[in-house]
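The structure under discussion appears below in the form of structure tokens.
Of the protein chains in this complex, all but one are displayed in their positions.
Chain IDs A and B follow the sequence of writing; residue 1 opens each chain.
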């Protein structure tokens, strides 16, 4: 038994390589197809590893700032967050000041830069050296004295720097600036992923892998019709039908083995390439992309095995007779019930997990993978039925339509097979995009900020001269208006023990205060109390003339002095309105002239900027101004614009992936289309002899592809949307359909059809030349 | 030589080469309405090429082909296609029926190419299938009928538009004698009754015997056997 299998498979492999030019082309096609699939498989199997390496590196360089206050020592380092954003990309920045010879050195560094110097990641160095980086160069006025080694970075395209700082200890706040004695997470990271993130990763995996599997299944059948004829010849010289099947499987095996080799090469190339790209702000080093040996071995065994099985399965319905191939005429009508079983089963597996994302519950990995897989496989089992059922009802129409429909009726199965890959890819991609869009939307939605009044907020260090800062911002290119506000809180008791009632104090010019409340009139030195907003009760209770209130000096650290402020008598009434931050607060409003020195030291300054977005790089100019005023300033672009930028990058990312898969499938469509046309060469010539218009035949070719693809895309959209809704329900996000991406993806699918048809037209026209009538 | 008086389709001094292979080297031809002319000759002699040129499928390199007073060489591809649709019918060796269409749809095909409605075309197709004794196959697909039946369907398809010239390229080549002769009888009977001329390419003398006249093509040159001896 085994010897027979071995012998026949071996014979098939031999035939594959000795089959002349035609045989070689078939092996090559199969190999390229399988190779691309294998490469994708290997890349995906490498992703978990890459993510965990990233995770470990990220942990290792963590400067954990929330700890008990620490005294200056030989082994301490003061480190300050100086993150910034440039052209939509995050830049991780740290100001460092070692306080002793034994200060911990950050991973990837050998020593710390002196004040005025910095070490940067290679990607940042590249950016700063390019014309694109001019504005950032201005913002980081340090001399580059070195680069950060790979072990200090979490991605090849990561933008990061360490700059030497001076007198950072003055800024210690246990939050942005801290004194640390070691890098790394203090307690080992539990490595539990955010359940939603885990879900995203699982879905991406399944969605990427499914079309690849379908594609591999299609690829091993490239040139199937011709092979069938050759197999018939084998039958003629005496091989029995089982042998023939095994020989065919052997041929597929040959293609897939070469495909494995191709795949490895593609993977290695892709790995190098992966080092130079960045998707959704994530880049990796090629060295991260090491597939785990077990998974790689699984791929190496599973792909050839699948090739053999698919071939045997495909030939199940084919009776190879010595004088030709008979496809068992009129296959029994496709039954619906078991085809429905798969997607319904998939839904049933996912259903119990609905709503678990919110309550931080965990998703059962197996159920998620199983459910998504079943739903997507359901597309491939439902599609043949749908195509058959719909095509059987079509009929009326032009001649081109009739030719196409009849052809589809005769072989609806192969038509459905052709589009299966596209349908699965589109369904998966739609679900994925919905999930991304929903999750992303939830994470940044409802900030309540009014982006029509201000588009950027800059937080300056405590005690900064925000009046001057407002002027500097107002003079910045692209800034229409700068509203600078200082604020702190007043409590009825000492902040070290904790007040029972608090009131907000807002300090600003008259113009700035008018952004927060309706004032009767205003000149410098005026004082108001605004009511009608949140916290009205506390304000009414504690803001009483003559009462001594305590200014917040501890800032959550539990340290500091008690600074007091006595409520003066001249407070005028004002009405709180919604401020630029989106809240309507009852508060004490002071013009700078009314603020005592001991209070102004403690004010946190915030500048709200109204930016003219038509000025190129307006935000970057504003950030540069912020950095000039205060290297530790925190400039935030407000969410409405930021979210859409990030979201679009996710969309382009998944979109690009989906397009790649579609292109891959389009290539296989084209191959089978051309093969079919070659088969019909004589018939086409005969039709031309009758005077058939080329347009008629071209149109019929178009319909022949377009009808199954249209059905496939419809089904894919339905399944994709269903899956998307279920996934969103699972993470507890608001369900919303991201129509642009649905349309974009189905449009891309349609574009593939058009392209394939267009590309098959020149050979079609060539085949339709009367030469085809010449008898060989 | 000028086209014989009264001829429907006449060709003079046709030359055609496919690359280095010379298929026609000064061939001549003429046919009258209602006439059946056999084109004979060994394989590779150029007889199929002659048929393709006469039918306007392949333009000759040089020479003239006059159909019903019109010069084919002066027509573009679209005009020649239109002519083939309206005035010519075709039968090929292996039927070349469209496998996915039913027999009646196959027969109706040339009418539909001319813009006839589907129902009318299929009605006319059925009438012709009756004449060729294959009306009981109308709903079957070509794969389900025998070679002889298929060829009769092909003949019905060639005649359905009421062509003035039927081009038959080895119409019995794939059939046994009995089926072949039946097809020839039906083809020539039907053509005569509708006064259609038939250009019959064959290498079989017994098939050629159904013709009124034969010409022999050798090495791309034609020889009208009426003029011999």
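Just so it is clear, contacts are C-beta pairs under 8 Å (C-beta built on N, C-alpha and C of every residue); 3 or more make two chains touch, one makes a residue touch a chain.
Simple rule for what comes next: contacts and distances are computed from a predicted model.
Hidden from the displayed complex is a chain whose UniProt protein name, among "PadR family transcriptional regulator", "Spore germination protein", "Phosphonate C-P lyase system protein PhnH" or "Glycosyl transferase -like protein", is "PadR family transcriptional regulator". Contacts of the undisplayed chain with the visible chains, over the whole complex, involve B.
Touch with the chain omitted from the figure is made, among B:97, B:183 or B:208, by B:208. Residues of subunit B in contact with the chain left out of this view: 42, 185, 204-206, 208-212, 214, 216, 218, 223, 225-226, 228-229.
As a convention for this text, only the chains that are shown with their structure count from here on.
Separating the centre of subunit A from that of subunit B, both taken as means of CA atoms, is a distance of 64 Å. Against subunit A, the residues of subunit B that register as touching in their complex are 18, 43, 48-49, 52, 55, 57-58, 81-86, 88, 90, 92-94, 96, 98-101, 105, 109-110, 112-113, 118, 141, 143, 167, 169.
Subunit A makes touch with subunit B in their complex at residues 329, 396, 399, 402-403, 406-407, 409-410, 682-683, 686-693, 696, 770-771, 773-775.
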